[in-house]
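A single protein chain has been omitted; all remaining protein chains appear in their positions.
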Amino acid sequence: MNKVNSFIGAPIERVEDLRLLRGKGTFIDDVERDGMAHAVILRSNVAHGILRNVNTSAARQMPGVLAVLTARDIGTPMPTIPLRHMTIPDVVRPYEQPVIAATKVRYVGEPLAVVLAETHEEAEDALENIQVEIDMLPAVISCRAFQPPPAILFEATGTNCAITYYAKRGSGQTDFPDCYVRRERFTTNRHTAAPMELRGLLAEWDDGNGRLTVNGAAKVPFTTRRILSKLIGLPIEAIDMIEFDVGGGFGARGEFFPEDFLIPFAARLLKRPVKWTEDFREHLMATNHSREYDGDIELVCKRDGTLLALRGHVFADIGAYLRSTANVGPRNIAQFMSGPYRIAEIDIDVSLMMTNKSPTGTYRGPGRFEGDYMRERLLDLAAQDLGIDRVEFRRRNLVTADEMPYQVSSIRPPEVSAYLDSGNYLETLTHCLKEFDWETKSKRQGLQEDGRYWGVAIGCFIEGGGSGPLENARMVVGTDGTISVYVGSANVGQGVETVMAQISADSLGVDMERIRIFHGSTTYLPDGYGSSHSRATVMAGSAITLAADELKKAVRKAAALRLNCAETEVVLRGTTAQTPYGTSVAWSELAVEELAGFGTFKHKKNTYAYGSQAAQVAVNPGTGHVEVIDYISTEDVGRIVNPLTLKGQIIGAMVQGLGGTLLEHLDYAEDGQLLVGSHAEYLIPSASDFPNLRVFVKGEYPSPNNPLGVKGAGEGGLICTAAVISNAVASALSEFGVSPTSLPLSAPRVWEMIHQPR
Amino acid sequence: MAGQSEGAKPMKLPKFDYACPATIEQAVALLAGADGTARPISGGQSLMPMLAFRLLQPSLLVDLRHVPGLATITINNDGVHLGAKVRWCDIETSAALKVAHPILTAAVRYIAHHQIRTRGTIGGSIAHADPAAEMPCVAVLCDAEIEIVGSAGKRKIPATSFFKGPLMTALQPDELITGIRFLAWPAGRRWAFEEFARRRGDFALAGIGVFFDVRDDKATNVHIAAFGVGDTPLRLANAEAALNNRPLTDAVIKGCCQAAREAVDPRDNTHGSSAYRRGLVDYLLGESLRRLTVNSSKACANAH
Partner (left out) sequence: MRTDVELNGKIFSFEVEPRTTLADCLRYNAKLTGTHVSCAHGFCGACTVIVDGQPVRSCLMLAVQANQSSVLTIEGISNDDDLTPLQKSFRKCHAVQCGFCSPGILMSAHALLTSEPDADEDRVREVVSGHLCRCTGYIPIVQAILEARPAYKKQRSELP
């Protein structure tokens, strides 16, 4: 399609900033309602046990306390939170989380009771007076399948393996004579997204009309509404999910958590608005974890370095329940472990293992960060063994442009295929090498004059995005000359208002100043699918172009009537409609009768942005500290809508990836206690840690899968991070013979690799 | 079987009363009258997180903000005196202090962040006694004297006897720190203060302070202390002995570091193993001593 690029492609400053910079954003804790009560959740401090009793009688007597809810108040059948992607209900239902613990507790942090009080402080004061009796059971904290396991979490199924997915490509060949085979065990560690705004909700119940309003929706408000409707027993139309400003999501916030049922339930019971906000310690145990995998992966290639096969088995540490997106990361790690490389034979299983830890879900680049780590490590190990240059090894195995659409593995059950859509992977690799100055930097290897060990690495990645099935957009002309655009996308801080305004403006051929974007809340559109999997620009952006076409048709029709001419004679110039006879009318004048366009973009084909990253590190043998000397990303995103926000996403993702590789770790004790309760323990990057990052973006190979040609690009910055940093550390420490196969590469662990190799 | 749940602890502060006395005598009386359940508060940078996590539930907070005479930095021939309410930012911005007692200023640069240093006080840090905190180590390293007042009157305790365990000191419940006195710091003294933390401003995984004077090309009056590797900051007597009255040769430095490594016995924990922390002490001390042979008395920058 040819659209005039007035706004698309320009580094437009964000409209959101005008309020956010003044402290005039509205985040959920900023919202108040008259008569508002406060909810605080009592959470289990036992990882696994039979729940005998939750005695709330003392708590209920405390000042300001209005009620204390337990499983008994929720009743039977106890609602459970459904797996929302690719579900097989008969298989997964036993593992779904009840909205409050009833008979068993399965993780530290599981909700046991909800205290409702006049003030937040009084609710917290009451927490300490609830008596809980739990018969403890052994805790399962490893996702490796041991026979017998220390305990079974779900007696009904008798196994801790909820489901296994199979990713396959090729003929099923298992014998590869005269070939090189390298098998390794890799483990990736447990992370959490840790957005700066913690979760909160404010639920309101209109008893007269039987309507529920839930303020504080994010990410996938329409989906959350559907789920809530079913669990709470209200028709969808009786529920509004309202989105305000959202302080980051990264895939974790916005999914359905127990609180998303408990707080609306409490509001309906009390017949008063109920507000709930979590604190950071609670957030660490109650919000979705992610990224913990244990895999045995085998790479097969010819002696000349031609990749032939990638095989293996991965255990995914799911946590205590299969929450709404628990299977996304595991499916991705298996299906996309091959990344941008041509590997004919792929056979990777992933087993979802239940453990007594906080439940998991999606977190930026889910399964991709982890799978790329395993694959790229194997590539460097193979290259080293075979004596082939690491760059050359990658070059000869990258999928080429004329092989596209290139089918990667299919995964089942259910069966889903995927095709790499467009691009020239070799070009971005070459670009990366040049910008990084690989030639010079790769010579600085091993012990240097500063007493540290230096090394480099390069990696290639794809970033799947733009997932379907559909998205809606509605455009309405106002009598004040503005054009309101309603999209089903959610704002999580990524600049959706600005990007959608750019696309709207260019699609209509009008000035961006006239566009008002409304997003997220279910009151704007009949249905939507939110912001996940880097889909907003692709899906909502494309829906906007379709809505714009419809709106322009409607404008022509209305103008033709008003100006008494044929529709084909109407010419649109900005927000006026003109005829060849010198007459014209402003759209705003036509808007006295509804003037609108609606568009739905549907597709089943994801987009694949792609690129390469390179890093140079220096490792201090005295402390184990890894300094990132230079780290660059080159990416082609199909078509750049806003280079300013795009680069911002990539830098932010790179730093998050570095945090995950070097600093962040959710540590559990043998008894299932989460040992991390504050920012002193969960170490997210600060401004001093990673100042040396560079980003290069291009939009030269549009995706054929949507009218804009854009590709989702919010996650790519970190997909290759663990891979590249680990390979750089391995390269730096090669004379010690250390081979990192686990994350994080924290200073203590790197030190131990050097000084206490096992 | 698990009883009363301590699940996710609340984050709003517990209830307490608050008093803001105008004199030190009134402050002491308030502490004495609360039978051990009151706490003094000044900058609050150590106390407030404890309250937020409900690790402390005092009946009364006694705010020292209006108590006069506790916020002065005094430098004279006898040394340096810091009132208990002297803030980190006051130390950082004192050009005179940087000359009179350079290791103090150097250590403060490692403490937390700029926005903490605008309120955190030396008295608060000493009273809090976190084993990984910088100032208790500096006090122990320099044989500082802690000045205290309580209902029984005034007293002084050497820093080396003041710290009893993690977050435990010799202070009685009705006592307040009023100041800390450091001996005069001679020009020409060699010193270093080094720590390693995961991120800038974090609590140290391990840290060391060292100083010595030079006579006849030998190190004398050697003082070495480590923090973050025990329940309190530790003077490393064997490491001091390994260096005292000796020249700073590679062999002597190695022996000193080995003695330091053996003198500490940190626990394994989620932040690092015992072997790692001992390795850090060895490395930080070694790097510091090696730099001191090359340069004069400059403090080392952070290890990485």
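Going in written order, the chains are labelled A and B, and every chain counts its residues from 1.
Methods note: contacts are C-beta pairs under 8 Å (C-beta built on N, C-alpha and C of every residue); 3 or more make two chains touch, one makes a residue touch a chain.
All figures in this text were calculated on a predicted structure; none of them were measured in a lab.
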item	value
Chains in view touching the one left out	A, B
Of A:Ala618, A:Met654, A:Val710 or A:Leu743, the one touching the omitted chain in the full complex	A:Met654
Options A:Arg33, A:Arg516 or A:His679, residue touching the unrepresented chain	A:His679
Per the touch definition above, residue among B:Ala38, B:Leu61 or B:Ala260 touching the missing chain	B:Leu61
Missing-chain contacts mapped onto subunit A	13-14, 16-27, 29-30, 121, 193-198, 245-248, 250, 279-280, 492-495, 644-645, 647-649, 651-656, 678-680, 684-688, 690-691, 693
Hidden partner chain, residues of subunit B it touches	11-18, 20, 41, 44-45, 48-49, 51-53, 61, 63, 65, 89, 112-116, 118-119, 199-201
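Here, only the chains that are shown with their structure count from here on.
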item	value
Between subunit A and subunit B, centroid-to-centroid distance (C-alpha), Å	43
Residue ranges of subunit A in contact with subunit B within the complex	40-46, 49, 108-109, 112, 120-121, 124-125, 127-128, 130-136, 279-282, 285-286, 620, 622-625, 627, 663, 667, 675-678, 680-681, 683, 685-686, 688-689, 746-748, 751-752, 755-756
Subunit A-facing residues of subunit B, complex	1-15, 53, 196, 198-203, 205, 270-273, 275-276, 279-280, 283-284, 286-287, 303-304
